[in-house]
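Let me begin by presenting the structure, written as structure tokens, before commenting on it.
Heads up, one of the protein chains got dropped from this complex, but the rest are sitting where they should.
As written, the chains take the letters A, B and C, and residue 1 is the first residue of each chain.
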């Protein structure tokens, strides 16, 4: 387990909201982050699909991780998400990558995939700006 | 309590994720929706602020409610959020309004405000497209 | 004419693309900018409406001006735009305001209105991040 991955796992474990939801860090390398989430009843909305807010949380967090992989401790400044289809399945996988980065900010994209017995389907795409936390250098 | 408000409360109670987070519907009138959320430890991230994913969930849901107030049962197709400052306080208030609507879609904006002992501060702004659920008419 | 307004007009006149389109600065005060554009044939698309790209240019530029009114010389880092209805009329008016600003960045919103003989109609709304140009301080 790389130092970067351990750093990332530590951050995730210190986010009470990520612990509440059950998010796991699967990949954390320079320029890439993959977060996963087991789908359970309490993550759903009124139609039985995963709540859009869960997808946006997961995309937001994966974007922050991707940016953080090159910037260090970071926050999401802004992002945009398009929901492509209802999220059904047993697991969500959010993969984010860095498109461009400077000293203080990175622009990242993220795909959220729902994994079910029928295979994998992309359910949301997101794009946003990640900013280094703390004093700017 | 208006029929629309009862309808809205019913939807919220049937969203397991909103129940998990503790979201409450405060206002639900044609063109406007206000959702509130008590801040508690498990909604936070590693720096002690409310997790951005909570803000994006709340904005997303308020946008859907605003759109739903004129379209009926609806889903968020897409939205964009800018985080303005760390969210600190005891309560979040997301107020969304409809800017424009047609038969099947509405464009809405949302402000998320954090309420603390020091007053109210806007912490995020969002803008998105809400689409009527079910078969298009 | 205030010093800020003169500064703003000077910038606009030094943007060849804004000169090509015929953009005019109407208001430029701390936190607010209004740009206008006379609609003419060559700004249209195939259905006779103003081309969406003209609206996005005007929103982008108005956002930059609003941010620049508090940051000084600035660029748009990112923005999002929703088109609300076809843009018809003789003039476009883009009004942008600052929602929040720090040393290096500002988050702004913009409404684009089409003015015709029948009155004014909002045709697009935008939201984005403006960043101070040059070395960060």
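FYI, contacts are C-beta pairs under 8 Å (C-beta built on N, C-alpha and C of every residue); 3 or more make two chains touch, one makes a residue touch a chain.
In this text, all values refer to a predicted model and were calculated from it rather than measured experimentally.
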Residue, one of A:36, A:76, A:109 or A:131, that touches the chain absent here: A:109
Absent-chain contact - pick from A:18, A:36, A:64 or A:127: A:127
Touching residues (missing chain, whole complex) on chain A: 80, 82, 84-85, 99-100, 107, 109, 122, 125, 127-129
Where the unshown chain meets chain C, residue by residue: 11, 14-20, 41-47, 51-54, 56-58, 60-61, 64, 75-83, 133
Those residues of chain B which, in the complete complex, touch the missing chain: 77-78, 80, 103-105, 107, 129, 136
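To be clear about the criterion, only the chains that are shown with their structure count from here on.
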Distance from chain C to chain A - Cα centre to Cα centre, in angstrom: 33
Averaged-CA centre spacing for the pair chain C and chain B, given as whole angstrom: 28
Distance between chain centroids, defined by C-alpha means - chain A, chain B (Å): 20
Multi-partner residues of chain A (each touching 2 or more other chains): 77-78, 80
